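Data first, discussion second: the structure below is written as structure tokens.
Only one protein chain is missing from this complex, and each of the others stays in its spot.
On to chain A.
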Amino acid sequence: MTADRSLKPLAGASALALLAILAGGALLSLAIEAMGGRTEGFATFDSYLWRIARFTLVQALLSMLLSVALAVPLARALHAHPAFPGRAMILRLFALPLALPALVAVLGITSIYGRNGLLAATFRALGLDAIPDIYGLTGILIAHVFFNLPLATRLILSGLDSIPEDYWKLASQLGMNGWARFRLIEWPVIGRNLSGIAGLIFMLCITSFTIVLTLGGGPRATTLEVAIYQALHFDFDIARAVSLTLLQLCLTIAVLAVLGLSGRPAEEGFSLHTATRRFDRPPLGAKLLDGGLILFGLVFVGLPIAGTVVSGLAADLLRLLSERPVWQAILTSLILGASAAALSLIISLALVMAREYLANERRDAPPTLFERALDLGASLIMVVPPIVIGAGWFILSRHFVDPFSLAPIMVVSVNAAMAIPFAFRILRPSWDTAASRHNRLCAQLGIAGWNRLRLIDWPALARPLGVAFAFAMALSLGDLGTIALFGNNSIQTLPFLLLQRMGSYRTEDAAGLALILGFLCLLLMIIADRGASRLARTESGNNG
């Protein structure tokens, strides 16, 4: 073997250092402020802080319970009826909310449940006096369930799909009734994944920013993330922001610690499920109940999406597209999104390559601290939420520069960090498989360095890189958190512009912009989805 030293560990170390600076800088800044006495710290853990922390937890808990409680029967119903008309389409629809920026979904939900929405119009037509008011906890819960019910349903369904077909054959041969099937076959699988799924949803709802910002009803229905934003952006109350940020950090770490004990849900990937064949003939009552459940899910998820499209098309799209600020916002979003995606790919790839290299070198020895750090680095953003990084750097940088001038750098780096856990998970299996296939052959033939990257690794990596890029860019395009903190009149992304138009009650403009934004994100997600399913096919083809 050649003795030339690989650059891979160095690349991995640099990537780690970059992430450490991003998160560490923010944490350091918070620590300095807290130590310097310029903060109320936790000394003033007053009723305001307590109320916000409590609301953050309560809304997350309720959102989680509602989503899971509805998802279990819905997933069962979808699984029990593999031939349900439009089943594949419903599952495809259920993948949509994941791809939809929160802001777009919020507009869709308002178009149904809002003061001037479909529901209000129906009430009026029926002569009812009730005007729905979704601002506050109700709206937050509707929006969170809109996002998480489909997610939970798909995760539970993929668990059910992992039950071998033979089990269903056996169940029908042994004559198990619906309850026995649930107890003996379905529940063991659902229950195994449920704590992980519930934890994931709880985490997503605790760190939910956009939905609470737009649907929350003033100080009574506010979460920590939104309170941090308001303290920095409107009140410029640094002391309060630091207290809030530290509280958010503690909360996240505490929840993650609990989650770590309960395990993660089985990974779902992007691909559409194939239906399992069931060998039972459910009685009519069960059929009707299941049909009703599926219909409810379809309407609940489908209506807001349809609302987005309908009210978006009603807007004057041509005029919107001819407006200079709109064009600039689209361009800014695309440039920042592409940069964030590129950065997250570079960092993820460095982590993946270094990790595999080290794992290969050590052979059967236990993994070194460095190798484990590479794995952990990829999920750093899970521990230190984007708003904490943003707030930390905002507070630190104001000593040296105008924080708002940092907007592009912060948006790109925080969005990149947000995409790393996903990019890492997309790239790692492809890289590891390719490496295990090629390492010995390349060593024997003396293919190394640039030549190996060009001839051997690139062909295997091109597609997963494309998938990860499209995914990361869609994530960044739809993100409002960082740009809301740092955004100003000189730099506006599409979600930021959208938020402004909503704020100034230009509802039609907002609907049009939402359609454009939703369309862009969806396009990227479809590209990612197509690529991912082709990836899965070629990989299984190569193995088979």
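We take it that a contact is a pair of C-beta atoms (placed from the backbone, for glycine too) under 8 Å apart; a residue touches a chain by one contact, two chains touch by 3 or more; residues count from 1.
Throughout what follows, contacts and distances are computed from a predicted model.
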Per UniProt, the name of the complex member that is left out, chosen from "Thiamine ABC transporter ATP-binding protein", "proton-translocating NAD(P)(+) transhydrogenase", "Porin" or "Pyruvate dehydrogenase (Acetyl-transferring)": "Thiamine ABC transporter ATP-binding protein"
Touch with the omitted chain, as defined above, among A:Y167, A:F296, A:F370 or A:F519: A:Y167
Selected from A:P188, A:G260 or A:P459 as touching the chain missing from the view: A:P188
Selected residue (touches chain absent from view) among A:W179, A:F234, A:W450 or A:Y505: A:W179
Absent-chain interface as seen on chain A, which is shown: 164-167, 169-177, 179-180, 183-185, 188, 279-281
